[in-house]
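The other protein chains are all here in position, but one chain of the complex has been omitted.
Naming follows writing order (A, B and C), and every chain is counted from residue 1.
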Amino acid sequence: MTTSFETVAPLLAQQAIELPSWAFGNSGTRFRVFGSPGTARDPYEKIADAAKVHELTGLAPTVALHIPWDVVDDFGQLREYANGLGVELGTVNSNTFQDDDYKLGSVTHSDPVIRQKAIDHHLRCIDIMHQTGSRDLKIWLADGTNYPGQDDIRARQDRLADSLQQIYAGLGDDQRLVLEYKFFEPAFYHTDVPDWGTSYAHTVALGDKALVCLDTGHHAPGTNIEFIVAQLLRLGKLGSFDFNSRFYADDDLIVGAADPFQLFRILAEVIRGGGFGPDSGVAFMLDQCHNIEQKIPGQMRSVLNVQEMTARALLIDRDALSAAQAAGDVLGAHGILMDAFYRDVRPDLAAWRESRGLPADPMAAYAASGHQEKIAAERVGGAQASWGA
Amino acid sequence: MTTSFETVAPLLAQQAIELPSWAFGNSGTRFRVFGSPGTARDPYEKIADAAKVHELTGLAPTVALHIPWDVVDDFGQLREYANGLGVELGTVNSNTFQDDDYKLGSVTHSDPVIRQKAIDHHLRCIDIMHQTGSRDLKIWLADGTNYPGQDDIRARQDRLADSLQQIYAGLGDDQRLVLEYKFFEPAFYHTDVPDWGTSYAHTVALGDKALVCLDTGHHAPGTNIEFIVAQLLRLGKLGSFDFNSRFYADDDLIVGAADPFQLFRILAEVIRGGGFGPDSGVAFMLDQCHNIEQKIPGQMRSVLNVQEMTARALLIDRDALSAAQAAGDVLGAHGILMDAFYRDVRPDLAAWRESRGLPADPMAAYAASGHQEKIAAERVGGAQASWGA
Amino acid sequence: MTTSFETVAPLLAQQAIELPSWAFGNSGTRFRVFGSPGTARDPYEKIADAAKVHELTGLAPTVALHIPWDVVDDFGQLREYANGLGVELGTVNSNTFQDDDYKLGSVTHSDPVIRQKAIDHHLRCIDIMHQTGSRDLKIWLADGTNYPGQDDIRARQDRLADSLQQIYAGLGDDQRLVLEYKFFEPAFYHTDVPDWGTSYAHTVALGDKALVCLDTGHHAPGTNIEFIVAQLLRLGKLGSFDFNSRFYADDDLIVGAADPFQLFRILAEVIRGGGFGPDSGVAFMLDQCHNIEQKIPGQMRSVLNVQEMTARALLIDRDALSAAQAAGDVLGAHGILMDAFYRDVRPDLAAWRESRGLPADPMAAYAASGHQEKIAAERVGGAQASWGA
Partner (left out) sequence: MTTSFETVAPLLAQQAIELPSWAFGNSGTRFRVFGSPGTARDPYEKIADAAKVHELTGLAPTVALHIPWDVVDDFGQLREYANGLGVELGTVNSNTFQDDDYKLGSVTHSDPVIRQKAIDHHLRCIDIMHQTGSRDLKIWLADGTNYPGQDDIRARQDRLADSLQQIYAGLGDDQRLVLEYKFFEPAFYHTDVPDWGTSYAHTVALGDKALVCLDTGHHAPGTNIEFIVAQLLRLGKLGSFDFNSRFYADDDLIVGAADPFQLFRILAEVIRGGGFGPDSGVAFMLDQCHNIEQKIPGQMRSVLNVQEMTARALLIDRDALSAAQAAGDVLGAHGILMDAFYRDVRPDLAAWRESRGLPADPMAAYAASGHQEKIAAERVGGAQASWGA
């Protein structure tokens, strides 16, 4: 009933998923950040780890940076290093949530000095983008308040709009700003960009180079995320995804691990709305934490999950689906969707990988390669990278 | 520390809260609609009940209609009847969720015949608005789907946009369209207007006479509603409120009964953002169900709750609050807000009511009046009004 | 990596899923109950519909009754009718939520007369169970309150305990009482049996013949249902399931339609904990509403979903899983579970069905049979069954 795999294979060849450098450093919860053998200690080692994921999966040709976590003396050199390993530097993520000055806000702060500092940090990120060849500046803000009355929600919006305008003005012609929203955390009463509507309203006000970033873990319980995907594509404002999964809050688990059917529905709407492929302007990125599992295989599992589910979503028999929908055949239309979801695409994908010189089972290939043991033995001494460095 | 009651009393005199005619008919859950003695049997009796609420509270000068529930042969006559009782007819609510044709959608339906029928119903509502002198057409849609794949989410948005455009074109110069959003129910997989962002995007596309209606019970768990209030006021698109309260889903309980502090915060943002008073263009309405409690006192309790909480919100010492916020005094600023919330305004309001010829305690006055017993005795026979009639 | 299908086929042959008679009547939301051609008009027609589901799937040998909805003059005759169609009468569900007396409660009511009436209704249900040969009395209570203060939560618990004791005392030696819990709805502030802990505490107090009924749609957002399954099996108190699925509240959608992976995890814990098969004492039932889709195929899709997911859960390679768990191999253990989930069992199940004289594709067989058109043509006139009758 579904489309054949052969039909969709060329589309899969277009898929690229950006890896976050910070996924290769340690992460954890407020209770504890556990270390693990072999963890990268600097941006170079993070990039090497990301390149290993790409080598084995063919899915992850770019690596996102987090500034200042990934600051190096010479970004040109870092870029060459990445290229030498077969990957490119990608999105630059600004960090305005770990400096003491930002305790009560950054680009929304009522103190003009602190606000300017936060704006300047973004301008510095744009400078780095010129050196790294990055297209996108991703802005996620920890700004918000913990207590009702703590600050003036409305005034913060106005300051936010002004700050974004100044940052936007600094963008190069081929650069974009993607504004991420988040329901809560680390702020516990209100966040200054809590939902897609807020991000949308601001990016519309900014202009065509401003778009929305949708992180799949940043919504209220029960939110229909694929609807937001469809809506943002319709409005021409979906810039990028931060993929991950969650059972409760922003758990940052491996994408597809918590609700694979939701991932399928999201990808089905991406494809339906023209958001798939390099020409769509929609970037696929991961934003995850591997608190207790190994990091390189954690990232591999993630990109493979996205690929497998993309294959299933591409296999939907769109003609039959449209016909059943038009006929008001509720169970029939639902059944056509489910047919694609339940198709086991793994054997086809394994064969396809081999045809492209990749290992049929990248997870097994990594385990057999001894690479994890190698980096565990080599990376001794120094400070393992984490969110704080 | 808070402002004096005398200062805010003149502002309270401006407050008007619209009552929904359907609150005076029976309502219930999918499990059962219980009847109760004295329930109104037709639009005239509903208006009489609403007028009684206004008589005792001075807070509810208008009554919203639901079409076709409140269809009468002569709306001019209904209007005169209302005027004779001291109230006006208000917002007209369109109903496109109870006709068999709308089982799978109304203004979003893929069948052009059914979609036109739904559009025409709204045009008829506009006709009625001319007769009743109503300003606002409120559109709440039950449209949505129950199963993934059942229909094409994106195509439904496009049809929605087109339908709204046709309805908008029919508005008179002084009429407005307010588009309500709802998270879920009666649709259980997706709704076509699930969140403020969707309502906002559509009303922006429509034009200045289209605004958003915020129903306080129509959000995902944990949503910060006062943020949405602040944002919509900032964007100039907050048209009206449907007040009620809820612990779980769209419970439609008495406003202020479930989370009085949330109501306070909402009203504080309304006032902060210029949304209070007749010139603001923001309409206060109730949308509630009195499934097990008496309906007239249920509505009285509701408008009194809004009034009491408005008084508290007006009492916030704005100068002190701004100073504490600017100083980054988290606990101090929060404390100033809480000071106003914890102020017991009831004695002041009782005195103020008496000074205006109203009963000091409207609830007690109603109970003592014998009115409930009177209508229970009189309204025998006929069919009690409910959501189905 | 997973177990072979042949190994698990004999276990699948033990699977039985009880159908609710009310699924074949009309249902809906508080906004509207839509009718549909061919809907059953009395208990006999409901049982005929259920038998059709069993005929085509081999999965549904029993039908649950709802009292008083399914009251007939002669239950012996109804039983013979069912047997003649190849099915048995199953669980008896008591209904104490539609009589005016129960507006504020039934077995928890403070008025001893109403409380006794509710107890007596359950004793009558036990009488019917003797006539129908039913083992289980399922008690789901709509009891609760809508407003804080409305009633005394604690006193209601004490009355509940006493009422249950009286009902329990009426059970025959081979009969059981299963007590269902529900988070909210139709009560909106508190329900008297809101969670598994409450149901557990009461059934422990009652004795060995009292067990917990777990309805998969009756939990707070985010609740880990499979944990509750594991816990209740460990405590020896899991009596039965009411299967359905939901995105938001108690949506009563087709089981497996909203979160198939959750259904898989639930069934994996059922099997892990010894809850699968006729000797386990755990009854599988559906409790769903087909508001907009056809009812017979809706039930067929449901039992097939449970079967397919049971097959996947049985295919988990338990030895490999245990080994990976013991080794602390987080990704490895997770991967073994996912391997079983992603296996497409449908071809194997189709072949297995054919080997047992069942249609390979029951959904297609039903559509091709013309049965839906036949009942639509025959069942004209009379009142379609619904929750109210």
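Note that a contact is a pair of C-beta atoms (placed from the backbone, for glycine too) under 8 Å apart; a residue touches a chain by one contact, two chains touch by 3 or more.
Remember, predicted model here, so these are calculated numbers, not experimental data.
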- request: Pick out which of B:Gly28, B:Pro61, B:Gly239 or B:Gly298 touches the chain that's been left out of the picture.
  value: B:Gly298
Query: From the list A:Pro221, A:Gly277 or A:Gly328, which touches the chain that is not on show?
result: A:Pro221
Message: Of the residues C:Gly25, C:Gly58, C:Pro194 or C:Gly217, I need the one that contacts the missing chain.
response: C:Pro194
Task: List the residues of subunit A that touch the chain left out of this view.
output: 27-35, 97-98, 100, 103-104, 142, 146-148, 183-186, 188-189, 221, 246-249, 251, 253-254, 257-258, 291-293, 387
Message: If the hidden chain were put back, which residues of subunit C would touch it?
response: 104, 110-111, 146-154, 157-158, 183-184, 189-190, 194-198, 200-201, 219-224, 226-228, 230-231, 233-235, 261, 265, 269, 272-273, 321-322, 325-326, 328, 330-331, 333-338
- prompt: Can you name the residues of subunit B that touch the chain not displayed here?
  reply: 221-222, 224, 247-248, 257-262, 292-294, 297-298, 301, 308, 330-331, 334-335, 341-344, 346, 363
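In this section, only the chains that are shown with their structure count from here on.
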Rounded Å distance, subunit A centre to subunit B centre (Cα mean): 39
Task: Averaged over CA atoms, how far is the centre of subunit B from the centre of subunit C? Could you give it in whole Å?
output: 38
- line: Residue numbers in subunit B touching two or more further chains are 104, 146-148, 183-184, 189, 221
